[in-house]
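Apart from one protein chain that is not included, each protein chain of the complex appears where it belongs.
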Amino acid sequence: MRLLDLKGRIFLAALAVLAAGAALLNLALPESAALHVPNYAVGLIGKYLCFALLALSVDLVWGFAGILSLGHGAFFALGGYAMGMHLMRQIGERGVYGHPELPDFMVFLDWKELPWYWHGFDSAWFALPMCLVVPGALAFLFGWLTFRSRVTGVYLSIISQAMTFALMLAFFRNDMGFGGNNGLTDFKDLFGLDLKDAGMRAGLLLASAAALAGGYLLCRWMTVGKFGRVLVAVRDAEQRTRFLGYRPEHYKILAFTVSAMMAGVAGALYVPQVGIINPGEFSPANSIEIVIWVAVGGRGTLVGAALGAVLVNYAKSFLTGAAPEMWLFVLGGLFVAVTLFVPKGILGEIPGLRARWRERRDGHG
Amino acid sequence: MNTMMSRIRNLAAAGLLAGAAMVSAAPAMAETIKVGILHSLSGTMAISETTLKDAMLMLIDDLNKNGGLLGKQVEPVVVDPASDWPLFAEKARELIEKEKVAVVFGCWTSVSRKSVLPVFEELNGLLFYPVQYEGEESSRNVFYTGAAPNQQAIPAVEYLMSEDGGGAERFALLGTDYVYPRTTNKILRAFLHSKGISDDDILEEYTPFGHSDWQTIVSKVRAFASEGKKTAIVSTINGDANVPFYKELANQGVMAEDLPVVAFSVGEEELAGIDTAPLVGHLAAWNYFMSVETPENEAFIEKWHAFIGDEDRVTNDPMEAHYIGFKMWVQAVNQAGSTDVDAVRQAMYGQTVPSLTGTTALMNVNHHLSKPVLIGEVQDDGQFEVVWETDGPVVGDAWSDYIPESAKLTADWTYPWVCGNCEKPMF
Partner (left out) sequence: MAVRNAIFRLVLVLFAAGACLAPGGGSASGGFDAALVLLAGKSAKKRMAGIEALAASAHPAAAPILSAMVDGRLYYRKDDKRLFVVAKRGREFDLFDPVAGEQAGTAPSKSLKKVKVNNRLRRAIRKALAGLNLTHADRAIRLEAAAGLLKSADPGLRPALVAALEREAGGDVRAAMELALAAVDIGPDSTPAVRIAAAERLGASESPEARALLGRVVGDAKTDAAVREAARAALQQIEDRLELYRQFGAVFQGISLGSVLLLAAVGLAITFGVMGVINMAHGEMVMVGAYATFVVQELFRTFAPEFFGLSLAVAVPAAFLAAAALGVGLERSVIRWLYGRPLETLLATWGVSLVLRQAVRTIFGPTNREVGSPEWMSGAMELAGGVAITYNRIWIILFSLAVLAAVMAVIRYTAFGLEMRAVTQNRPMANAMGIRSRKVDSMTFALGSGVAGMAGVALSQIDNVSPNLGQAYIVDSFMVIVFGGVGNLWGVLVGAMSLGVVNKFIEPFSGAVLGKIVILVALILFIQRRPQGLFAMRGRAAEL
């Protein structure tokens, strides 16, 4: 197995064309031009790419290690919060109360000083690594506990859901110091550049595309070699792999942690593009949706997961505007239809189709 | 400096837009004025927000039947942000940038407003926000037609402390754990301190969203109330959690005359899900009740019933807020002769509209309304009966006087202030 097969090359090429094209057409052309890509489309594509990276991270653990995580939204949100905290600190004195140190929500809730866990986030050198470290550490702890006690299958899914649910409730609490239900918002700039600036937006889009490409290569690298083969063996027959002398929990913990860090990166790139992070991102429903993107695109295909995320989210964006009262019927129906008629997902069906086509050709020939 | 830059950019953008419109827009496109409606039609908030979408459609329909606006028809653009806060921002951007709406009526929760706020400020859009909220905000691009805390919470507590309200000396502040209850309770605590009530006589409890098991808290409050002083409950419990809360109150036999509850987020719509017979006498503070008997209100209710096709549907305070907001916007557009956001904003200040409660609502330079405050008692038919009201309209206060950091701020969007949160004028 090569690191980059045909599918991968097409994917990366398409990604590069999409991101660079959108950024160029947005910046270089005047608004009146027919080919001009409007600002909101740039933001939207950037958001989709973050979701695609998130879906990729779920596909890594679900598609290749058989871990159905119903709590991956938590890692995404933690990455987002780490970035959000950095962005909050960047506001400085420009908050509504003009406090030099405290974010607005702390000022009006009477906080006198910055809580200890907010320290350091004013520096990008600390905050950006935290986008990886915090989700990674939680995933490692969670994996270390659960995979060693051989919690598997639906038990694992449900307790990962419990984890994200507990985090959601915790972040909703105003006493936690993360802005409660309102979350973190009103961001001004990143690295000294205005977030509203078109160039900044295009930059974030390109960064998301780069992260997605990097994430894809990382997943490929992890899954095509020996590590990947053991992972698949663990997925298909954990006991047997163990009896062959492997330690499945080590493989699973590693895959889970890497996956969580990817989700964290996705979250960190997502927040400056949508302008808000709040505990709703931890909700179990969000995590279920991520799994659904992967299933729609094709579990265990990586490219399919990314594609599924973009397709489902595009459908959601489109339908909530075009059919605000009917879109849940369409989306719900789509999920049912995909499971029944395209059980392997859109990309997962391709090899089968190809085989059938070949069969028919050979039969005729 | 920043505002200057953004103005220049806006001007440039407007110029470009105008140019584009001259070149490309087909005449059919120019015949309507688009109004965005940004209310959740699915998810947790659909329960409250769908009604507001319908109310807006009714108001627009009514306007169109009466000749439209500036000689054009008004076209509603409905989207569903699905109670998903980042989606609110996305949809707001879509409405302004893609649909090119002249104004947006929308949002319910504070977090949805906070989510769309940067979008409206960046693109210089116009948002009418119809729900009572915690204050502490005055954006150039938002008109707040719901109540600020001084138009709801403080008069309500003053009433509870008065002889007619029962002379309460002890307060249980119950709320859902989010920013509106936290801020309101903080303001109330400062207010109660100023009235000589000590912290021992204030109980503050918060619950998660959608909390459905109120047994422990209601028991706790009843114990708190049986310690000798006259007690009242101030509820900032949100949405879904209210029905189980009131059901538990009713079942535990809490009578309004012994332990009254005054709520700031419970209106006719919320009561529609409960049998109110055991709850008669509990209170709510709003700027509007469906039961108010004025010709304007009767006409409004009649229109609403005809539009929605259901005689049982109720009206509520946020609907009145949209009614006032939409009327004001229409008047401002007519006065400005254009739907241009900057022109309309200037025309909004000092705009008056007869409210449904028989007074005159006035838009102030801090983007908040002057409205009367009414306190109503729950009746056995799910309606409220007004038991107390302020002498006249109360000016909505963007920055509370009871929060030290906020008391020094001023919101005034006219010369020389031109600022939503300043200690001194900009010019």
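We just call them A and B in the order they show up, numbering each chain from 1.
Heads up, the rule we're going with is that a residue touches a chain if its C-beta (ideal position, glycine included) is under 8 Å from a C-beta of that chain, and two chains touch if they have at least 3 such contacts.
Model, not experiment: these values are computed from the prediction.
Trainee: Based on the whole complex, identify which of B:Gly67, B:Gly210 or B:Pro404 touches the chain you can't see.
Mentor: Among B:Gly67, B:Gly210 or B:Pro404, only B:Gly210 touches the chain that is not shown.
Trainee: Of the residues A:Ala20, A:Ile91, A:Ile159 or A:Val224, which one touches the chain left out of the display?
Mentor: With A:Ala20, A:Ile91, A:Ile159 or A:Val224 as choices, the missing chain is touched by A:Ile159.
Trainee: Out of B:Asn251, B:Asn334, B:Thr360 or B:Thr414, which touches the unshown chain?
Mentor: Of the listed residues, the one touching the omitted chain is B:Asn251.
Trainee: Please pick, from A:Ile288, A:Ala315 or A:Ile350, the residue that touches the omitted chain in the full complex.
Mentor: Of these options, the touching residue for the absent chain is A:Ile288.
Trainee: Touching residues of subunit A against the unshown chain: what are they?
Mentor: 68, 145-146, 149-155, 157-159, 161-163, 165-166, 169-170, 172-173, 284-285, 288, 291-292, 295, 325-326, 328-329, 331-336, 338-340, 343
Trainee: Using the touch rule from the top, list residues of subunit B that touch the missing partner.
Mentor: So the residues of subunit B touching the unseen chain are 41-44, 46-47, 50-51, 163-166, 177, 205-208, 210-213, 215-217, 219-229, 240, 243-244, 247-248, 250-253, 256-258, 260, 269-270, 272-275, 278, 280-281, 377, 379-380, 382, 385, 387.
Here, only the chains that are shown with their structure count from here on.
Trainee: Which subunit B residues qualify as touching subunit A in the complex?
Mentor: Interface residues on the subunit B side: 13, 16-17, 19-20, 23-24, 41-42, 78-82, 84-87, 89-91, 93-94, 97-98, 109-111, 114-115, 117-119, 122, 136-137, 177-179, 182-183, 186, 206, 208-209, 403, 405-406, 409, 420-421.
Trainee: Please give the residue numbers of subunit A that touch subunit B in the complex, ascending.
Mentor: Going by the criterion above, the answer is residues 30-32, 38-40, 43-44, 47, 96-99, 105, 107-110, 169, 172-174, 180-183, 185-187, 196, 274-276, 278, 280, 317, 320-321, 324-325, 327-328.
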